[in-house]
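Here the complex is missing one protein chain, while the rest keep their positions.
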Amino acid sequence: MRIHPTLFITALVAILFCFAIFHVGAGAIDIPVSEVFNAIASPISEHYFIVNNFRLPRMLISMLVGASLALSGLLIQGVIRNPLASPDVLGVTSGASLAVILLAVFWPQAPLELIPPTALLGGFIATAILLFLARHLLQRPAAFALIGIALATIFSAAIDYLLTVNPLEINTSMLWLTGSVWGRNWSHIPLILPWLAVLLPCAFLLSFKLDILALGDDTATSLGISVKALRVITIIVAISLASAAVSVCGSIGFVGLVAPHLTRSMIGNRHLLLIPATALTGAILVVSADLFARVLMPPIELPAGVLTAFIGTPYFIFLLCRYKNW
Amino acid sequence: MSSLPAHQHFPVNKVQTNKESVFSTLKTPLIFTLCTLALIASLLFSLIAFSQFPLSLSDIWPLIFNPSGDSLNQQIIVELRLPRTLVALLVGIAMSIAGLLMQGITRNPLASPSVFGVSAGAAFAFAFSATGLLPGLSHIPVIFITMTGALLAGVLVFFLGGLHQKNANPIRVILAGVALNYLCISMTRAAVIYADENAYGVMHWLIGSVSNSSIKDVYSMLPGTIFGVVIAILISHKLNLLRLGDEMLNSLGGNTQRLRMIASVATIVLIASAVSVAGPIGFIGLVVPHIARAIIGQDFRLLLPLCALLGATLMLISDSFSRIIRFPDDSPVGIITSAVGALFFLLLALRQVRTTR
Partner (left out) sequence: MLRIIMACLLSYTALFAHADIKVKDEMGTFSIPTAAKKIVVLEFSFVDALANLDISPVGVADDGKANSVISAIKDRIEPWTSVGTRSTPNLEIIASLKPDMIIADVERHATIYKDLQQIAPTLILKSRGESYQDNLSAVLKIGKALDQEKKMLQLIADHDKRMDAFAKEINSDKSFLFAVSSPRGVYMHSPKAYAGGVMARLGLVSAIPNETEKAYISTTLERLVKANPDYLLVGEYGDATMIDEFKKSPLWKMISTVKNATYRETDALLWSKNRGMIAAEIMAKELQSFVK
């Protein structure tokens, strides 16, 4: 099924818009759709406080996180040409999580502001280790992903160890690990917005070269592209995006895996179009996940990461069943 | 170079056709003798090591002649240590043979019980019953709940991964398993958050532990393990053929689809019985078959017993050391197997990508 790209992107914008409105409107306190704009704009509205302090920043963060993760997945898949590749698979998210849990265990009094930079640091260290160990493997996508999975596994084993030895930290860390947008507010937006603002144009700049890379390493080399440099740069951009997202909400799984697949199946393989479409799809996924996370069993909140798994797994399995070119 | 996996030295079909050199005829019995000795040593060690009670070997010898020893130390060994040791042993056997079968049928070196999502499925079933959302579940013994979860996850992966079709693609199975595994882990985490104050228990369950094993657990594990091992022995010859390719097996009158089906059933039963007693103990299933292959080559008829020996030994050693990390607190054995296994996994991956260049 192929859809005209412009139509598809327009449709995505419309869907995102709808979900955004629903996200702001629905929840433990119900705001009618007609009231939503009024609640955002006018301080006299009875919902002004809730909307502007909780729902609006949460919705925006969901969007930014979703877009970053999806974009990160797209770039990684473009480079590694592996259907499994995503920030989760390469150990970026678990590296970031491990860093945060280490902080919580060894410096429990650490100011909370330190969590995001720690996650970012963890994500980068994980990537640095990956790039070091797999420095000869940049030409070999499957091998590269394999090392990534192995690293991710080591990080998760370390996380399990720390959580077992220090059980009191379980709750906070667990919540963070599943990826939750709960309790995020305006102060978290500067932690992710600048990254996206810088890295999105970078992704666009890389898009033509990535299209050529899709034709094969040899073709790309013969067209004068330094394949190795392209891979390294793209991976760094992708990792930064993923780490920034993880530093705000923890690891929200499946977005980086599903969003690129979905858009690719709809509009083909041109990265120039894939980039905005994937970012939008990712945003929709996380916004809708957080929406359902809040309305499924109020007042109890579920982590958005659980919901993306609910949305992502069936899609992924549908993908598996439909895919014929094994 | 001697530490390289054996199959990289020899042509693949050599091991099962002829063993001409004196070295290789002596090698196999020697390996099995050494491994059996290692198993016995680790078994004895596990029976007495790291206790708050002063247990020693001298407590064990009398037990062999009089199994109902009456001193407190002997009671501890018979009532607590022995079941625990036996469970660890059975889990080691079940998990490593399950891993071997899975690597055999998927022809993928990364296949292991956790990739199949079966352990995660069982863990979720337990965590869900612990939240109390369905009060009826608390009346059902844990073992049936986890067995159901494991079977369900296994069957799902089986069909979603396309193992019921002809020419099943190994990658598809892995993908289906990874997806399902992720879903189950996410849902388990949600259940832990929901259940809260009861979360410690669930956390232990998520990692896998044999601390509280009783003789009942041994009995509940035995049928599944024996069933799985017997099936594995029966199909080991065909697995050898499958390793050479689907066509090879089909041309020799085998049925790849049926073989994969049978092996999957055995795998799921093995994993379900191990997980329902000890939780999702990771990596034994991945690590042991690789070590075994590196030692003895590719013949499944030799690999099966060696995997059983090595798996049991590894589990026993891990369990012994899980008691010392935070002595006198018990730590779940799963954190040891995961930590060791994950490092091994990385080395394995690195070596593999280097040698298959």
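Note that the chains are named A and B in the order they appear, and that numbering of residues resets to 1 at the start of each chain.
FYI, a residue touches a chain if its C-beta (ideal position, glycine included) is under 8 Å from a C-beta of that chain, and two chains touch if they have at least 3 such contacts.
Nothing here was measured: the structure is a model prediction, and the numbers come from that model.
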| item | value |
| --- | --- |
| Hidden-chain contact residue, picked from the options B:28, B:108, B:148 or B:211 | B:211 |
| Positions on chain B contacted by the hidden chain, ascending | 51-53, 72, 75-76, 79-81, 126, 129-130, 132, 138-139, 141-142, 193-194, 196-198, 200-202, 204-205, 211-212, 214, 216, 328-330 |
| In chain A, positions touching the absent partner | 27-29, 49-50, 53-55, 112, 167-168, 171-172, 175, 180, 182-183, 185, 187, 297-301 |
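Criterion: only the chains that are shown with their structure count from here on.
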| item | value |
| --- | --- |
| Centroid distance [mean C-alpha coordinates] between chain B and chain A, Å | 33 |
| Chain A to chain B touching residues, read off their complex | 83-84, 88, 133-134, 137, 140, 143, 146-147, 149-151, 153-154, 156-158, 160-161, 163-165, 167, 170-171, 174-175, 177-178, 253-254, 300, 302-303, 305-306, 309-310, 312-313, 316-317, 320-321, 323, 326 |
| Chain B residues within the chain A interface of the complex | 110, 160-162, 169, 171-172, 174-176, 178-180, 182-183, 186-187, 189-190, 192-194, 196, 199-200, 203-204, 206-207, 282, 325-326, 331-332, 334-335, 338-339, 341-343, 345-346, 348-350, 352-353 |
